[in-house]
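The block underneath contains the structure these notes are about, expressed in C-alpha cells.
For this depiction, one protein chain was excluded, whereas all remaining protein chains were kept in their positions.
Moving on to subunit A:
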Amino acid sequence: MSSQQIPETNLPVEQDAAHGAVEAAADPFADPGLPAHRPRIQDIDERAARRSERAVAFMFTLSMLATIGFIASYVIFPVDKIVYIWPLGHVSALNFSLGMTLGLALFLIGTGAVHWARTLMSDVEVADDRHAIEAEPEVKAKVMADFAAGAKESAIGRRKLIRNTMFGALALVPLSGVVLLRDLGPLPEKKLRSTLWAKGKQLVNMNTMEPLRPEDIVVGSLTFAMPEGLEEDAHDFQTQIAKAALMIIRIEPDNIKDKREREWAHEGIVAFSKICTHVGCPISLYEQQTHHVLCPCHQSTFDLSDGARVIFGPAGHALPQLRIGVNSEGNLEALGDFEEPVGPAFWERG
C-alpha cells in the first residue's frame, strides 16, 4: 500500500514547524498548545477504512455465530457429560462450551466496538473547559440569604422549645429500631461455659459410633470422640459438636510432663478439646513423636504431653483437658464437664 495511490486532497497539510516558536523564545518550557492531529491510514485511504469496516463487521458476525453456538451447546450437551480437553484435563462439556461461546460472543462485540472506535471514529482531540466547582460569590450570597430567610420564617432560632423537643424526638426515635434487634439472639449468660460432657457420659468414637475402650487407643494414634447420646440428626448437633469435639491420644504415663494432666488421664490416655483456643478451628494434625498437635487454620501448636500448652502460633492459652476414667463396662467415660470454657477466649472467660 504505497502513498502514491492516496488522493492528494486526502493527505494532511504540512505541520507548522514554527508552532509555538514565538513563545519559546521567552519561556523555553511554555505550553506549545495541542499538537496537530496526525491522521491514521483510515483517515486518508478509503480502502483502509473499508478494510476496517469489514473487520468490525466480521467480529460482530462471529459474535452472532457464537451466540447460536451457545444455544446449540445448551441443547446438545447433557449436564453430566465429561470430556477431555487439552490442556485442561477432564472438564464438563457443557460448562466449557457454554463459557467459551458466551465469552466469545461478548468478547467479539467488545473487540468490534473498540476497533471501530480506534480506526473509524474521529480521533481528533478536543479540549473542553473546566469550571470551578465552587459557586460564584453572588450565588453563595443568594443561597445564604435564602437559607436565612427560611430559617427566620420557621422561627427555629427563636422558638427554642420547639427546636429542642424536635431534636429530642428525632434522637429517640431510632431507639425503636435498636430495641427491635434484641431478639436476634439470646444473651450469652453461661452458654459458652458448658458442653454436653458430664459425669458418666461415655466417649463415643466419631468414626465407628461405638463407645471407646482403653485398649482401642494405642500410642501414636489420634482418635476423635463425642459424647454418647449426641445423634448426627439432632437439630442442635452442629452447635453441640462445635463445643464437645474431643481428641484422644495415649502417651506413656512417664512421658507426661504435666502433673495434673497425668492425674486426669486414664493409664496415659488423655482427652483434650479439639477446638482451638485461638479462634475455634478444629485441630486435626498430630505429630506422633513429639505429641504436638497443630491447628491447620492458623498453625497454633500445642504440646499434648505438657498440659497442651501453646508452643507456637497465635493461640493464647492451652487446650482444655477432659477428666476421664473407665466405667463398669470397661468403656471410657467423662468424669465431669470441662473445667474451663472450650474454644476461643472471650471477655467473660476469666
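The rule is simple: a residue touches a chain if its C-beta (ideal position, glycine included) is under 8 Å from a C-beta of that chain, and two chains touch if they have at least 3 such contacts; residues count from 1.
Note that contacts and distances are computed from a predicted model.
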Per UniProt record, name of the chain withheld from view ["Na+/H+ antiporter subunit C", "UdgX family uracil-DNA binding protein", "Cytochrome bc1 complex cytochrome b subunit" or "ABC transporter"]: "Cytochrome bc1 complex cytochrome b subunit"
Of A:114, A:141, A:162 or A:209, the residue in touch with the unshown chain: A:114
Sole residue of A:106, A:145 or A:162 that reaches the chain not shown, by the stated touch rule: A:106
Touching residues on subunit A - with respect to the absent chain: 20-21, 24, 27-35, 74, 79-80, 88, 91-92, 94-100, 102-114, 116-118, 121-130, 132-133, 181, 184-188, 191-192, 206, 224, 226, 232-233, 235, 238-239, 241-243, 245, 274-275, 278-282, 284-285, 296-300, 310, 312-317, 343-350
